[in-house]
Each structure stands twice: as C-alpha cells, then as structure tokens.
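Note that one protein chain is taken out, while the other chains of the complex remain in position.
Lettered A and B in written order, each chain numbered from 1.
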Amino acid sequence: MRRTAGPALLAPAFLVMAAALAAPLGALVLLSFWTQTGFEIDRTFTLANYWRIVEPGPPTWWNGIPFPFAYPVPAILLVKSLAMSLTATAAVILVAWPMAYFLAFRVRRGKAAWIILLTVPFWTSYLLRVFSWKIVLGYNGAVNSGLIALGVIGEPLDFLLYNPVAVMITLTHSWIAFAVLPIYVSLEKIDRSLLEAAADLGDSRWARLRRITLPLSMPGTVAATLLVFIPTVGDYVTPTLVGGTQGTMIGSLVQQLFTRQDNAPMGAAVSIVMMLVIAALVLVFLRAIGWRRMRARAGA
Amino acid sequence: MSPRRDALTWYAVAFVAFLYGPVLLMPLFSFNDSNFATFPLAGFTTRHYAGMAANISMMEALRNSLTVALGVSAAATALALPAALALTRHRIPGRALVTGFMMLPLVVPSIVLGVALLVILIRILGVQLSLWTVAAGHLVVALPFSLAVLMSRLEGFDPSLEEASGDLGAGGFGTFRRVTLPLALPGVISSLLLAFIISFDEFVISFFLTGTRNTLPVFLFSQLRFPNRLPGTLALGSLILFGSALLVILTEVIRRRGLPADRAGGL
Partner (left out) sequence: MTPLIEIDRVAKRFGPVTALEGVSLGIAAGEFFALLGPSGCGKTTLLRILAGIETPTAGRVRIDGQDMTGVPPNRRPTNMVFQSYAIFPHLSVAENVGYGLRYQGVRGAAAAARVEEALAMVQMRGLGGRAAHQLSGGQRQRVALARALVLRPKVLLLDEPLSALDKKLREEMQVELRALQAGLGITFVFVTHDQDEALALSDRIAVMEGGRILQTDTPEGLYLRPSDARVAGFFGTMNLIPGTVTDPGGPGPAELDGGPFGRLRGLPGPGLAAGAAAVAAVRPERLRIGGAPGAGANRLAARVSARTFLGDRSLVHLRAAADGRALVALVAHAGGAAAPPEPGAEVTLWWEAASGLILSA
C-alpha cells in the first residue's frame, strides 16, 4: 500500500477534529488569560482569573471545611462536585459490578439481548432520564403522591428533591448501565479454567471471587470508574434539573459565568482548572493502583 | 451450570427495574387523564398526544433536530470510515496519539466542549449561532463513537481478505468496493444510526450553540420549567424515548451481527 494513502484517508476527520475540538479548546485556554471589563474583553495576557480562584481571603465555611479564599465559590463547588461525583461513581461501581458478574457468569442464552437491554437506556435522551427523577421525587411526584394515596404520609415530603442526594441518586441511575459493559468485558475474558484450578486447589466460592475474579476484573472496573467519574464532575443537566440551589455543581457555575454573570474569561479559567484537577486526580489514581502492571497482568 | 433462581438473579431483575422504572413513569403518566404526574392514576387518555401536532414550535424543533441529526450522522460516518481505514489498515505515524486525540470528546465534559465552541465561534470568528453551529458541536461528540464502531468492525475481519483481493487482481478501489465495504457495512449502518441518536438526543452543547432555531431537546428543556405544560412534555418525552429506544435496538442488533461473542460487549 502506498505510504501516503493512510495520512490522506485520516486527514479529513483529523482536520475536522482539529478545527472543531483542538481549536476551540485552544481558544478557551487563550480566553482564560484575558479579562472581562464591563462589556469589553481586555486582551492583555494575565493570570488574574487563575489568581482570583486561589486568592487568599477570610475563610468561608462549607460543611465544616474552611475555604480561605477571597472568591471561594469555584473552590467550594469544585470540591463539592468532586465529592458528589466520587460518591456517585462508587455507588455506580458497587451497583454495576454484581450485574456484570451476573451477565458474564450466569447468563447462558440471550446474552446479546441482556446487553441490549442495558445499552438502550444509556443511549436514550439523558435529559429525559434525568427529568424522570423529577417526576419520581418531586413535591407532586410519584413517590409523594403514591405514599399519600397509600396513606403512609399525610403531607408530601419536601426533602426528596433539590438536594445533593437527589443529584447523586440521579447520576448513579444515569451511569450504572454504562459501567456494566467494561466490567462485563473484563469478566468475560477470564479463562474459566483459572476458576476451576482455584477450586481444585481448595478455594471456596468466596475465595475464588476475592483471589481470582476480582483482581482479574480490575482493568474493566477501573475503566468503568474513569468512564463515570470524568464526565460526571462537570455534569450540567442533573444538578440543574434535580439539584435545586443546594445541589449545584461546578458545571452550573461555568454556565452562569458564560451567560448571566457575563464573565466568559473567568468561566474559561474555571473550566480549565476543573479539567486539570480531574486529569491530575485520574493520573494519581492510575499511578496509585499500578495501572500499567495491572493491564499487563490481566492481558488486557 | 444451569441458570439458577438465586439472589444474584433477583439482583439482576431489581437492577433492570431500577434502570427502567423511573423512565417508564413518563409514558405511564402521559396516558393519565390528569394534568399532574401523580398517583393514583385518573384514567386513560390520549389527549396529551393529540395536541402535539398543533404545537408549531414543537414541530419546528422536531424538524430542526431531524435535519441536524441526519446531517451529523452522514458527516460523522463519511469522515470516520476513511479515518478508521487509515488507523486499522495503514501505517500512521503516532497512531496511538492520533487515536487518543480523536477519542478526546469522550472524556471532555460536554459543558466544556459547549463553551469552548461558543468562545471560538462568537469571540474569535464572530460567527452567528445557527443550526450549523449546533451541528458542528454534535459532529465533535458523534465522531469518536462512529470511529470506535467502524474501527472495531474493521479490526474484526482478517486483513488477508483484502490482500487476497489484491492478489486476485483487484486494484485499491476494487478491493474497497468488493471486499472492505460489504464487510464493513454493518459497522457503517450502526455508525449512521449511532451518530443520529447522539445528535438527536444531545442537549448541553445545543443549549450553548443554538441560535434562534431550537432543537427538540432544547425546546423540551424550556418546557420543563412550566408545570402547566407537563402533560404535553410527558407525551413528547415518551415519543422521543420510544423512538430512540427503537433506533438503539436496531443499531445494536446490526452492530452485533457477525461479531464474535467475546467481543460483543465492547464498543
């Protein structure tokens, strides 16, 4: 095959991605070094936006944690978003893992049908799936009206919706099906004779799960963790629809900075700090668990 | 091992119930003869659906969404097919890096993609927001999925099939037309469907990049704020859910055809 054929075939897609992905992200970085002065953008290079995010000031307390910043909103929301996202991710993995195990080890016939059953919700309108929780948990929602109709409560419970817990439940619900797939793939790859060998050497069912299945499923489990954690930190739809004022996350701040607060450079800086923090956390996490070694060991 | 009705099986049933339960409330209440989504159910009606066709702005949003989704679906597949061929069949310098870059939208939060596109379009290029800008945003998120589907399809068949075609006398284009394309066809079709669904359902990027003409999810979002429009919203949402689910099932069935069972789980 001709040497130029490959690059020529790749070029259109690559150029589109360069123009519609790399260039905008570059522009966002550039914008974060500019400042908003009234209605104008001051195009002098400055680190002012980043400084503003970390500028020391009298501490603001949030959930017992002091944030010693003059403008504590981004820091608080970032920490809060990371905490909510991590909680939701942990919940997702805990809920999805047994399902993946069921799919890999228990389902014999109709595996494809099961996988499709799990895939369908992920691909159908994220907006509507989140909105459905508003119907479930709302003041006039299904849970409240159902419980009233059953005579369990007299008045609607008003603590169901518009709080961080509602956001985390909704995030968990949105991502569990997606997380099942990578875990399932790594479980499916496990050579069944390894489990037979472990049993033959004296391992009980639980010991096999702990000593063979769990370690060998780690590549998929870690992949699922990242696939859920990375996009949920910056989620916008869920906190907006079910979070209320208590449940806002950093995505909402970015949106507000770009629209209502009309401070796009600050919004750009917050977005970039958010992505850098996520990337740093992911790298630290992968280093801590020895990702390369793990992948090599599982033959992934 | 025969299938057992044990705790794990019940867990799987509960999992599916949790997965589908909240979503299925939407079609349930959309047929409920009440203006609130509450129990007990008041009786069956289709009146919430009857009003939809007369809702001009909804119909316009639907038309916009379909237009954008069709365009994005065709463009993403047309760009991804040659790129997938290049990445699976040709020597590309820095292949891993290039693939990583093309897959970047999978890990960048959509709100960041949305604002980044907004910045370059408005502040730097000075472009008016329109359905074109929405489509550009959708293309960025759909392309990695199209690429992944097509690459996995192309990696799934023996490269000596194409070598055999050349050996038997076919030139580059002949081999593409007679061997590569027919074998990649299920991948091409599922790429088309997947990119369509992604674009049709996409909300956050559209929310930032939409001009005067709304897409359906943006329209829907604007309706969610008005409790009195809830029944109509439920009816619309139910139809969207139903349509998307059909398309996804179709995509998955086509995509899985001919894939070995152990690869069926991945993208």
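For this structure, a couple of remarks:
The rule we apply is simple: contacts are C-beta pairs under 8 Å (C-beta built on N, C-alpha and C of every residue); 3 or more make two chains touch, one makes a residue touch a chain.
Small disclaimer: the values here were computed from a predicted structure and weren't measured.
Considering the complete complex, the chain that is not shown touches B.
Residues of chain B that touch the chain left out of view are 157-158, 160-161, 163-171, 174, 178-179, 182-183, 258.
Everything below uses one rule, namely that only the chains that are shown with their structure count from here on.
Taken in their complex, chain A has these residues touching chain B: 1, 3, 5-10, 12-14, 16-17, 20-25, 27-28, 31, 41, 95, 98-99, 101-103, 106-108, 111-112, 115-121, 123-129, 131-136, 138, 140-142, 144-146, 149, 173, 176-177, 181-182, 184-185, 188-189, 226, 230-231, 233-237, 241, 251, 254-255, 258, 264, 267-268, 271, 274-275. Those residues of chain B that touch chain A in the complex are listed here as 1-4, 8-9, 11-12, 15-16, 18-20, 22-23, 25-26, 29, 36-40, 79-80, 82-83, 85-87, 89-92, 98, 101-102, 104-105, 107-113, 115-120, 123-124, 136-137, 139-140, 143, 147, 172, 194, 197-198, 201, 203-204, 208, 217, 220-221, 224, 234, 237, 240-241, 244-245, 248-249, 251-253, 256, 261-262, 264-266.
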